[in-house]
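Here the complex is missing a single protein chain, while all its other protein chains stay put.
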């Protein structure tokens, strides 16, 4: 029986990235839907639930993607609401790569830092899709997390939503200048840059002058780097006594985790793979 | 050569139910199109007709689905109009499951009633996609059919359209209360409930008090049942001297018929599978 993945995407064009990754993770057939709204979800999910018997239903699964995490979360809620009784399938939520990228970055950082319990961590560009979920995962692993944004109100709103969604306490801060960024980073052992492409969030002169900073990770693959001086391909490179990760270094793990989660969707028919579950998978892939 | 099924659907999102069923019926590749209008059909059909030679063309076929039977019928007419000379492919029409569900229900009822010739039958919710086609099939099998609706004008319009489309004579009646429903059912041996979800059309106190009623079938899978007291899973259950079918009982045959018709699409390249042809298939599946 063919492994069928229903790809639900709020964007007009459903993601090609997510589609090719699914095919490479041995999905047999993709049913791709773009411009998906919460209100269009129920008949799509019921179509999946009512076509295969209980023993075969785990050969059908759902992937939720798209560039907007908020729109994806609304779809996820509608998918869960369409399930009833034993009628459900497994779901991977990864709008904008938020979960797989955040989980991979956090797992790399945790391993390089020798664990996160009690560590001080800063997430620059912390209000974006990857940044906010990485902040939550770092906090849940025991780190003291500052979530930095250029706008305090956005940082505060994100911190509030992480408290509600993840039960994670992160402290919102602003970082509008190199000086302010340096102040925020004083005492931090870990920094992750997850801002928008095209913006350098952390100058090299700042991070090289912070002796306690041990692990730096940058999610930006397109020049200029979010952390000046880090090359995309670095994957644990040591320099100036620090361990450095670029976007492709993180991306290598992200791709493995993404595909592993896709494969596990079809192992059982009743699991939701969101940030926490994806992170468990990422941590396992670090040790293998 | 791959078996290619062109899925034409008037809804924004082409049906996932129809897609998965086609894949499970050994279709190799689905070309799925939503928001299809009659005027967009010709180039799509010509694309199918002009790509494979005459000996290979039966590996291409068309499925017409969607929630609206009227919109589907307009697509079907446009598909037929796009054929010319020997350039045609086989087509299965099953908007809203109208044909496969109606055919499966009628075949179950016919077998349980020991044939339909001269039997009195009532279809409650007879103006919907399944109800109207089941009414036509029951009539063509020789039953005296009352087609009931809450609104007489809708029942009358449906009866008129069945006369034109199927050459089938059914009598329109109103059923707006339990008392009216009881009156309509007096003398009937067969009743099918095919109304919208969420409405109980026939109370248990009514049907248990009608001694001549022998076969009852309910197409509603979601509680409350259309015929009070029937469980979705019942598949010929005997109770109070009557034979009872629920939606999943009918649905089991519907799925087999749906898949069988999909497979037969690719046997020959020039057949239209509408209500009558699907019913022939359903009756064959009852005896095997």
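Descriptive notes on the structure:
The first chain written gets the first letter, and so on, giving A and B; residue counts start at 1 in each chain.
Throughout what follows, contacts are C-beta pairs under 8 Å (C-beta built on N, C-alpha and C of every residue); 3 or more make two chains touch, one makes a residue touch a chain.
Values in this document were obtained by computation on a predicted structure and should not be read as measured data.
Considering B:46, B:150, B:182 or B:264, the position touching the chain not shown turns out to be B:46 (whole complex).
On the side of chain B, the interface with the absent chain consists of residues 1-2, 4, 6, 29, 31, 33, 35-36, 40, 43-48, 50-52, 60, using the contact rule stated above. Panel shows chain A; residues 12-13, 15-21, 23-24, 30, 32, 67, 251, 255 of it touch the chain omitted from the view.
One rule holds for everything that comes next: only the chains that are shown with their structure count from here on.
Chain A and chain B have Cα centroids lying 45 Å from one another.
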